[in-house]
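In this view, the complex is presented without one of its protein chains, the others remaining in place.
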Amino acid sequence: MLKSIIYKEWIKIRWAVIVSFLVVFITLIYVQLEIRHYIELMTAFSNWLYIIQRKMLYYEIFKYFPLIIGGVISILQFVPEMSKHRMRLSYHLPISEKKLLLSMTSVGFSLLIVNLAIIVGGLVGISYIYYPAEIVQSLLITILPWLLGGIGVYFLTSTIILEPSWIYRIILMIITFAFMKLLFMESGYNEYQFSIWKYLLIIVFFPLMVLFPGHRFRKGIN
Amino acid sequence: MENVIELKNLTHKYDDKLVLNNLNLSVKKGRIFGILGKNGMGKTTTINILMGFLRPTSGVCKVLGEDSHNISPKTRARIGLLHEGHIAYDFMTIKQVEKFYSNFFTTWKKEYYYELVNKLHLKENHRISNMSCGQRSQVVLGLIFAQDPELMILDDYSMGLDPGYRSLFVDYLKEFVSTSEKTVLMTSHIIQDMEKIIDDAIIMGYQKLLLHTSLKNFKKSFHCYQVPKSSSTDNLQTDNTISNIETIKTKINIYSFKTISEIKKYLKSKNVSLETLKEIPLGLEDAFIGLTGKY
Partner (left out) sequence: MLNKISRYVIILLIIVVAAIYLPNFYWMVFQKSVRSPSIYYSPIKDDFVYRQWNRLTGSKYYDADGNTITDKEFRIALPFYYYRDLAKWGELPDSVKTIKFDHDELRKEMQMLRINADDFHDPLIQLWPLIESKPKYAKLSMPNEFFRITDRIEFFDPDSNKVKKEMSEMFTNSMKEKGFKFPDKFIFGNPTTRKSFDEGYFIVDNDNYTYHLKKIEGKPFCVKTTIPRNLDIKRIFIYEDTRKEFYGLLFTNSNDVYLITYNNYELIKAPLEDYNPDKMKFVMIADPLFRTFNFSDDEKSTSIVTDRNYNLIDKFEISGTPKENTITGKIAKTIFPFKIDTYSRNTEYINFDIKINYLLGLIGILISLIIFFIISRKKQFNYKENWFDIVIIALTGVYGLITVLIIKPGYWD
């Protein structure tokens, strides 16, 4: 049964996943070219100085990538299910609603994680060519809230789409916007160093969020 | 024989609006059962409750012995649903959708599905979203047949189908049901089709059941009598004898389950002239409309 669920989710999102892999890959190349260009133009020293003192985030182009990828995967997974009440087909499958929803989101979440891992791996790999460990470390700390933003948006968007009532949807949209804003407030590096675990502690529970809209759909609560 | 579906005092309100009022109904195994009624009489609500997508405000709705709003996955496998508009996973192809469903059911009968779908002469990688409504209905029916469920709930199967596909659908369904002990509960607006297939039916009226019988019985026992309009006919009202009254210019149509002699006696007591009283022959659809009213 799980195999079938994975199969269906994969059919819905495979193109988006492939396209996002490509876009991430091209953007990584762009970031590397930009670093090289900068170094040739202004010397490596001033490039480092810009990064360290002026707090230039040379990877900032990726800032909203996790958010967009998370949102798109969620939309592609759940909008086809909710349009024309197609979710009724899924909820009638001989599998519990909870298992179904958690399996569906696991598929999207896994592919999102793979995507994020490529971004992180690519950036770390490129950074190690040009920068010392301190800068690479600050990169990791600085993009962590963005990555969490992508994960958060994935589950929040899924919750919004799965929710049958439009009033709840609008409330959840506002909450999503407000919460996501909190993860993208930085003006330099390492600013979430001491608080990110608290945000993580909230986001850890997000995967469970999709169950309540499922319950509401099943019981016909509007 | 056991009851596959059992409704007891089923009541549903949307906020404070009462839609179903103490509905009682049971469907026996092996029967093909129709729910008829005009729009807004709670047909969709009843179907939603039966399908398990609405928790009733009060009362009981048991399907295969379980509360429909809390039906177990195991029991779900024994129920085939056809949703209004022939909902299907549009983003899948003929082959993909079969592959997807087959893993969920131990008794999956692939051949039933392809028997139906092959008649469409489409390629296996044809996407459902690129099909006509009729073609899609075949795919959906094929999937339900392949699931080989004990109970089928078919909501408005005729919606969007042209007469060809409609009769095809009915033919296949009839054929499928006749060879096994299946129970079917269906709704439709096309009364003639229902006549061909349904054993029993209910006709739903505003907050009440208008009728629970076989269609044959209904057609036989429901009559329309016509008299000219006069001052005495203006006092006629629906009651135990008269199910519905319709005024067409200078004539009055009286719908009733009573025989012609009973109605004559009744009208005489109301001082209605019986001179030109005549019975108008009714088709099933006319009878249905006569019972439920046009508005």
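Should a chain be cited, it is by its letter among A and B, assigned in written order, with residues numbered from 1 in that chain.
By our rule, a residue touches a chain if its C-beta (ideal position, glycine included) is under 8 Å from a C-beta of that chain, and two chains touch if they have at least 3 such contacts.
This structure is a prediction, so every number in the text was calculated from the model and none was measured.
The chain omitted from view is touched by exactly one of A:91, A:109, A:154 or A:206, namely A:206. Interface with the hidden chain, as seen from chain A, comprises residues 39, 43-49, 51-53, 98, 129-132, 134-135, 138, 159, 168, 171-172, 175, 178-179, 182, 185-195, 198-199, 202, 205-206, 208-212, 214-216, 219, 221.
One rule holds in what follows: only the chains that are shown with their structure count from here on.
Centre-to-centre separation between chain A and chain B, using Cα means, comes to 47 Å. Put simply, chain A touches chain B in their complex at residues 1, 3-4, 7-8, 11-12, 80, 84-86, 88-89, 91-96, 217-221. For chain B in complex with chain A, the residues that touch the partner chain are 48, 51-55, 69, 73-74, 76-77, 79, 81, 83, 85, 87-92, 96, 99-105.
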